[in-house]
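Sharing a structure here in structure tokens format.
Removed: one protein chain of the complex. Kept in place: all other protein chains.
Note that the chains take the letters A and B in the order they are written out, and that residue 1 is the start of every chain.
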Amino acid sequence: MRHPTAIAACAVALASLGIAACGSSSPSTSSGGSSTKTPFTVLAIVASSGPLAAVTASEMQGMAEGAKYVNAHGGIDGHKVQVIVKNDNDDPTTAATILQSYLSGGSAPNVVYAGTTSTETYAMEPILTQAKVLSQQTATSDQTMDPAKFPYAFSLASSSADFGFELAHAIKARYPNVKKIGMLLGNDVTGSSNLHNELLALHQEGYSTVVKQYDPTNTVNMTPQLEALRAQNPQLLIAGGFGAPAGYILKGRAQIGWNVPLVGDASFSSNPLPSMASASELQGVSVLSTQNQVYVPLNKHSQAFQTLYKAVLPSSGTFAVPFLLYAFGWDDIMVAKAAATQAGSFTTAAMVHALENLKDPTAPDFLLGPYHYTASTHTAIADLNAAVLVSPYTKDGQSLPFGQTTG
Amino acid sequence: MSGRSEPGGIAARLGRLGTADRSLVGPLLAIAMLVVLALLPFAGLRLFWQIEIVLMICYALVVCGVNLGFGFAGELALGQVGVFAAGAYLSAWLMMSGHNDVVLCVLASAAAGALIGLLTGLPGLRIGGWALAMTSFFFVILIPDFTQMIPGIGGSVGLFGLPQPEIFGLPLTQKGVYLVAVVVLGIWVLLFRNFALSRHGIALKMLRESPDLAAAMGSSVYRLKVTAYVAGAIPAGIGGALYVMCERFVSPSVFSFTLAIGVIAGSVIGGADSIYGAIAGGAILEYVNFETSAFVSWSTFVYGVVLLAGGVVVAGGLAQLGRRLVAYAGFQPPELLRAETRARAGPASISLAEVDTRRGRPVVVREVTKSFGAVRALDGVSITAEPGQITGLIGPNGSGKTTLLNVIAGVYGADSGEVLLGDKRLSGAAHQHARAGITRTFQTPIIPAGLLAWEVIAAARYQAEYCSVAQAALATPKARRLARADRDASAAVLDQLGIGQLANEPAVNLSLGHRRLLEVGRALARNSGVILLDEAASGLDEADIEILAQALQNIKKLGMTAVLVEHNLPLVLEVADIIHVLNLGHVIASGTPDVIRDDPAVAESYLGKRHAGRATEENAS
Partner (left out) sequence: MTLVWAALSQGAIFALLAITYNVVYTSVGVFNFAQGAILTLGTYISYWVVDEHNLSPILGVLAAAVVCAAAGALEARVVLLPRLREHAELLTTVGAATVLIGIMVLVWTENVRQSTSPINSSLYTVLGGRADGDQLFLIGLAIVMTVGLALWYRFTLRGRASLAVAENRRAAELRGINVRAKSYGAFILAGALSGVAAAFIGPETYVYPELGNSLVLIAFVAFVLGGSGSLVGGTVGGLVLGRVDAYAARYVGTLYTNTIILGLLLATLIMLPNGLFGSRRVRTI
């Protein structure tokens, strides 16, 4: 074996070429089944790997089911809906590059679902605006919700400022005697922006606050932060975070024996809390949600809800993530369909105009919403009265009312 | 005489173009590739690929920084991602504040890079090796924290939607940014190449091989390390500026652990000691980063496999592979070219004239004591070595000979007593002793890898007639003149030592005897007045010892002061003018070879009482 290194290097090079061929970056132009009408393409560039993989997977599954439903009922004026999902590994550079590859490949999509987290969204929105492509998002990237600068960007969620007010409103309703609130959130993108918005709302509602943040990437114990907060004697604790940090907060609170009520914000409520904490650790814990997510027997729900529910229910019978996430994916398709159908065309300008003037913001196909978009508001408007605190326990993927542990 | 056949054909003639000892094949290929790259967008290259290539160039520049640090200087300072981030954020901030001129941003980021490289490299002056690597590696973790500590740069969200970059007032499209990136890369490669081939590059290779060697050649190790850090940080900063120009956003999540390890992977896979390897490495980094995401849930696994494969399989990197391919294709690498240096006239006269102007001065050791813990290695030793003489230092193992030599060279400080060169007291660290005029050889010859024989000698001239980094990078007339002078001087020294024909051989391939001679040659080339030889004869056979003895005679003739620490008694007795014998830290005898030969105390120290008597009898008879 005269030149093992050289040969090995060639082998590696060939192998990587092989990998490259398989994971080809050039988008295939879709022809779909029928060649009569071009499909309506929805391109989702999301974080399918990394810590948020489960969240993304549910949203994408919801989207796939929504597309199936639409196609089974005649498509969009006869055009089939096609969903393309691309993984950006939660990296904004990769997200931007993938987007560019689609935009410059001559097969621009009709709608882009821009990212699981706001970092990806921020990277993609300027490109989408320049290319005049309609985009939807659920990550709360507030700076892109400015129709003057980003006229083609719409959010399926309410603005994060609204999240803050929802939280304040829900707390006031449930805990009218609380005056001072402690807050424990992460210092990553989501945590920081949530903190900003929650503080804004809470202060406006007259609460005084004490704040501690943690670093989600290398904290394994929240006792120090909780001790620091307890020393200031707040009457209630707001917690934020997704994944292990949520568990640490619950554990730490139990360990130091701190009995204040704990309210989980929007990010906290995405956790499957009963599988992460014991019953004693969940004492006095509630999470932010909306009225339409509180448990109601399946047959009382809309046709759309029942279809999606049955399609995505795991074989184990229990949901690992909130049903809300699947619903977002589903609604993504339904809103796009509503826009395209009302506009009678797939051009961005027409669809934007339709969205800003939706005839039926509460269509039966929508699971969430209502989507009262206007020329100056591209977020789903929150109904503050619909915001409630619910139990961390779920039944059939839906939240149980406050204080209940079983259905 | 080299046994290799004379290469023929166009390939070989191309290879011999340009300077006698550096073929232009590499640079010509590089220029050709750059021109092709620059023309691609006009030939219809898709926007996506234009962006990809700009990103590859950004990462290539960062990897270049790693290579400069590690491949050339042996320093594992891996903070280039931090510098990349700093350059990107600075440019982003400038653009946001309305200063979106490309040239301004690139220069500002380069300067910021240099500054931060200096700061983050400072710890490296005290730490080395893997500890430095891990520390600078972990600094990546601080980037998100800094973006929140420093106001106005977007915190954890970052800065996005940045305005269009301009050049001299003209707005730049993506195509324009692409061209700028290609030009910047070209300029950088040119500067880098000049630097790497210059005395600074050689000095850095000395540093990589052994900081002791660098110090012995009079280079301040600190200064060299700082040079490496700053030079390695500049391209990373420039890369940051280009990134922001292209992507028009910056956020902390861009500068992740994954990127940091990817940069190292790019350096290893591309080849850490090659300019072109850095470019290949950067390209591969971006490509792999992008492609693995397509594997979705398998992407982490696939990326890990690539890293593993890179570390295990590709030893020496693709650059090594490239060199082999070039050799197979008939382009003879420069080391096989016939030495045109051989034909230059009058070597002996040049060196004599040069050295005569710096005749050796006496080395005076006065009452020097040195202990290591409880062991007293030197106990009040006083000797004098006169110029134009060879002073031998002998003694059994543990007598303190090498310690004394190290004290004179400044490697150890004496606990008490002093060392004088002429009438000037020597103080400070090894490199300061070296600059004062002391040169020493090492027991095991320290020959940096990747240098030719003549370059090893030329390395000794780094301190003489200094030329700055900038001059070397720009290949000014002064720098080129110095380079020619270096080659001439080396050739002269090699001829004098009788190994002129080995000038273009890779030094590590030479026999032990020849490598020893190179060490001696270094001393000659330094034009220092004093040479300390540390067991120069050990491991040599008869024939080589003859050559060494001859070289020593030449040194004597040139008027230098030579101190010879030796175990080889016959050699010392033959060449030395005066011999001092050490035992257990004391000088037990001094005198001419005849006197020492017959001294019973000397025999006793070597052989013990019982056999000493017999030895002196044999000598007498």
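Keep in mind that, in the parts below, a contact is a pair of C-beta atoms (placed from the backbone, for glycine too) under 8 Å apart; a residue touches a chain by one contact, two chains touch by 3 or more.
The structure presented is a predicted model; accordingly, all values stated were derived computationally and were not measured.
S.K.: Give the residue, chosen from B:Ala265, B:Val575 or B:Ala589, that touches the chain omitted from the document.
M.R.: Hidden-chain contact among the options goes to B:Ala265.
S.K.: Among the options B:Ser297, B:Ser468 or B:Ser538, which residue touches the chain absent from this view?
M.R.: B:Ser297
S.K.: Based on the whole complex, identify which of B:Ile31, B:Leu307 or B:Ala429 touches the chain you can't see.
M.R.: Residue touching the chain left out of view: B:Leu307.
S.K.: What is the set of subunit B residues that contact the non-displayed chain in the whole complex?
M.R.: Considering the whole complex, subunit B reaches the absent chain at 70, 76, 123, 126-127, 129-135, 137-139, 141-142, 145, 148-149, 212, 257, 261, 264-265, 267-268, 272, 297-312, 315, 372, 402, 406, 411, 442-443.
S.K.: So that we can see where the missing chain sits, which residues of subunit A does it touch?
M.R.: 49-54, 187, 212-215, 217-221, 223-225, 227-228, 243-244, 247-248, 252, 254-257, 271-272, 275-277, 320
In this section, only the chains that are shown with their structure count from here on.
S.K.: What does subunit B use to touch subunit A in their complex?
M.R.: 46-48, 51-52, 55, 141, 144-145, 148, 155-158, 160-161, 247-249, 251, 253-254, 256, 258, 284, 287-297, 299-300, 302, 306, 309-310, 313-316, 318, 320-321, 324-325
S.K.: If you look only at subunit A, which of its residues touch subunit B in the complex?
M.R.: These residues of subunit A touch subunit B: 3, 5-6, 8-12, 16, 19-20, 22-25, 48-49, 53, 86-94, 96-98, 100-101, 103-105, 118-119, 122-123, 125-126, 143, 149, 187-189, 192-193, 215, 217-218.
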